[in-house]
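Missing here is one protein chain; the remaining ones are kept as they sit in the complex.
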Amino acid sequence: MPLTAEQAAEIEEQRAQTGTTRRAISEGMEEHLYKAHEVLDHGLIRVIDYMGNDSAITQAARVSYGKGTKAVSNDEGLIRYLMRHWHSTPFEMCEVKFHVKLPVFVARQWIRHRTANVNEYSARYSILDREFYIPKPEHLAAQSVINNQGRGEALTGAEAEAVLKYLRDDSDKAYDHYEEMMAEGDDDKQGLARELARMNLPANVYTQWYWKVDLHNLFHFLRLRADSHAQYEIRVYAEKMCEIVKDWVPAAYSAFEDYRMGGANISEKGLDCIRRRLAGEDVTQENSGMSKGEWREFEGMLG
Amino acid sequence: MPLTAEQAAEIEEQRAQTGTTRRAISEGMEEHLYKAHEVLDHGLIRVIDYMGNDSAITQAARVSYGKGTKAVSNDEGLIRYLMRHWHSTPFEMCEVKFHVKLPVFVARQWIRHRTANVNEYSARYSILDREFYIPKPEHLAAQSVINNQGRGEALTGAEAEAVLKYLRDDSDKAYDHYEEMMAEGDDDKQGLARELARMNLPANVYTQWYWKVDLHNLFHFLRLRADSHAQYEIRVYAEKMCEIVKDWVPAAYSAFEDYRMGGANISEKGLDCIRRRLAGEDVTQENSGMSKGEWREFEGMLG
Amino acid sequence: MPLTAEQAAEIEEQRAQTGTTRRAISEGMEEHLYKAHEVLDHGLIRVIDYMGNDSAITQAARVSYGKGTKAVSNDEGLIRYLMRHWHSTPFEMCEVKFHVKLPVFVARQWIRHRTANVNEYSARYSILDREFYIPKPEHLAAQSVINNQGRGEALTGAEAEAVLKYLRDDSDKAYDHYEEMMAEGDDDKQGLARELARMNLPANVYTQWYWKVDLHNLFHFLRLRADSHAQYEIRVYAEKMCEIVKDWVPAAYSAFEDYRMGGANISEKGLDCIRRRLAGEDVTQENSGMSKGEWREFEGMLG
Partner (left out) sequence: MPLTAEQAAEIEEQRAQTGTTRRAISEGMEEHLYKAHEVLDHGLIRVIDYMGNDSAITQAARVSYGKGTKAVSNDEGLIRYLMRHWHSTPFEMCEVKFHVKLPVFVARQWIRHRTANVNEYSARYSILDREFYIPKPEHLAAQSVINNQGRGEALTGAEAEAVLKYLRDDSDKAYDHYEEMMAEGDDDKQGLARELARMNLPANVYTQWYWKVDLHNLFHFLRLRADSHAQYEIRVYAEKMCEIVKDWVPAAYSAFEDYRMGGANISEKGLDCIRRRLAGEDVTQENSGMSKGEWREFEGMLG
């Protein structure tokens, strides 16, 4: 449960308020506004604001005076053309602002995407809540034995139990000491500065931020983070955003799915192998010019 | 007259359409939406979309669940605090998209501000209109005799007339040849590629673009371009934007005026001179530690 | 001839000076330093400075204490892996600074790449030289009849001659008037401000700038601008830079060639068609799910 009753009420109150605007509207996105989509055990993602819709993309591409839309089908064709040919600037004309609650170790990956605007809850000014990410047993993955970066099967039995106990106990104790060190309300103590006390909290503590990004850079983020190689704990946020973006700009999202998420980059060597195969040649790793690792990935892509 | 009758009609039609939204609204900005504000002889600036209002700034600063506003006075105080202490990220949470029609030499200065999204009308695909900036006589300034970058008095008499004639005639002839080289509709000619023909057009030809920017970076742009040292032809665009931003986010604009536009950066030496003067000392350029140029600017700032 | 004798001498003097450094060195790049590579009729591109080499990429990827290199072959494999998996940050650890002289209409395309640092020669302060790009007859292309953005065959005969005459005469006259309006050295005239007089110059006038960029963003620029669909006049600059980068970071450039320049992005539909073809199915545009335009591009890619 990522929300308190008071927070839920604030959200409902805000969802109930509507107004009149001349701006471009996305009906699909209006439904999402302010709603708390739960992610992980205490996390959430909420749409706070958005700018533009599918038509805004083509309107900008045409630098037009009016709505820029002649027919929906024209817009879809143009959007697919823009995506296919890497004309990224029209997609930059849409913008979205999210409120995200997420574990610190996820936040640390996320922030590496620099082309976004961020306001994070400050642990220098304020006190963090006692909320820690504890994985479900099925996500307690072992280190992959074939890939330094990967995850293997889930831990089982006593090993899984021991790990969960460490994570829970260490989080709890760290938070107990965090509070004790700050000694809020204890007049007999000076109380350690918040900016120092926070250093005792582990990376599974939850933080939150407002994160604002344009659609082009959001697609870039989603391509990397909704990918099957991304760490599970950030991927679930990316997947939730994919659902939201699909409702916001359906035509742009559909082009993104076809050309980016479902598509692939093939090297010159890979193209050559495909051409040779289509011409009937028997191409193997040995005569492909690729390393074993590349060949494995190439074969995987062709199914 | 920067608009055709058809364009004006398209704009009116769009202004007449309203819808319902849950998003934050700025009533002052709704009035501006799509309206063509005329700038220079054929230029314009129009608000195409916006995200956020004064409350959105404080809501982000507080990373809050609801509207983030307790009282308008609280918001104003917080906004002033954020501006004074260079907390720029909350101002990045507001975004605006303009449609601008402007001479190419102005566009070339403008584009140097990199933290914005741009879609420009393409002279590779499309044909530019016969529209050129011809300064009004009072803006036909002479080169400054004291400042390499500055403008002096307006030219007068025969010299002014000769300059205006050159600008008008050369623009006209360049456009005639632009059309002749492309030979649109002339089946007896191949017609020069548009991407080449455009190279004959001078820098006072008008182009147009969609330009989207967050409020923090817009303030940075306005501080430099609405400044009295900016070239007149870009300053008039910046001044028009200042009026618009004032209606959009009145509290943020007021803080911007006080701390940025009307304020000043004083060097360590300058601060020292002020302290010495307030203590009764007679400080001159000679004992200030400043160069003559710096001293002149320092004296100018203190009035 | 893009250089005066004085400029050539300045360059030679600078090339003759060497010093001792502890920094990473690229021998291939040292050869290029300061040298003027001629591009178009008056343009040039020169390497002014660089940071890093192939080893610097892997050193950063490993966040290592020493040189980060175990064996050149290890470096090459790692660089290929980083490029294949879009790990862009290690490539950002190399930086290069160019001095470029180029026509204004090329500069206007170039500057759209925002992730670079630029210092342009200022026509507000200074007077531009009488240098204009006049295409060679073989580059005087007609508008493509099948593609709005494309170029067709070169113009011929009287039409070509007329175009060249317009370009030459209009440039010359525009520059004559530019000089007359500024009236430098004429004490009987006030002289129009430089920042205004420049507006009379057409887009084929040459400008120049210092342009600094990291290797990742340079690769992105080169992929778009050394592509066969880029306008010829910017492509020649990109191709020259490709040669330079190849000498600077041979392993990174080789990976870039294989995975980016020579590779392709294939959509989900395209991958599906390839899989079906490899399985022996006869796939046509009609049963591909692609539009005619996409199918034409897809077929072109598979040769």
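Letters A, B and C mark the chains in the order given here, with residues in each chain numbered from 1 onward.
As a working rule, a residue touches a chain if its C-beta (ideal position, glycine included) is under 8 Å from a C-beta of that chain, and two chains touch if they have at least 3 such contacts.
Not measured: the values here are computed from a predicted model.
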Among A:T20, A:Q143 or A:N287, contact with the omitted chain is made only by A:Q143
Across the whole complex, list the residues on subunit C that are touched by the chain not included here. 3, 7, 10-11, 13-15, 17-25, 30, 33-34, 48-52, 56, 59-61, 63, 65-67, 89-90, 92-93, 95, 97, 99, 117-121, 208-210, 212, 214
Residues of subunit A (touch criterion as defined above) contacting the omitted chain: 103-105, 108, 111-112, 114-115, 118, 120, 122, 124-126, 133, 135, 140-144, 148-153, 155-156, 159, 162-163, 166-167, 170, 173-174, 177, 180-183, 189-196, 198-204, 231
For subunit B, which positions touch the chain that isn't shown here? 77, 80-81, 84, 86, 89, 112, 224, 257-259, 261-271, 274-275, 277-278, 291, 293-294, 297, 301-303
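The definition used in the following text is that only the chains that are shown with their structure count from here on.
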Quick one: compare the interface residues of subunit B with those of subunit C and tell me same or different, with half as the dividing line. same
Please compute the angle of the rotation superposing subunit A on subunit B (C-alpha atoms), rounded to a multiple of 5 degrees. 180
Starting from the mean Cα coordinates of subunit A and subunit B, work out the distance between those two points in Å. 35
Find the geometric centre of each of subunit B and subunit C from their Cα atoms only, then give the gap between the two centres in Å, rounded to an integer. 29
Where does subunit B touch two or more other chains at once, residue-wise? 118, 120
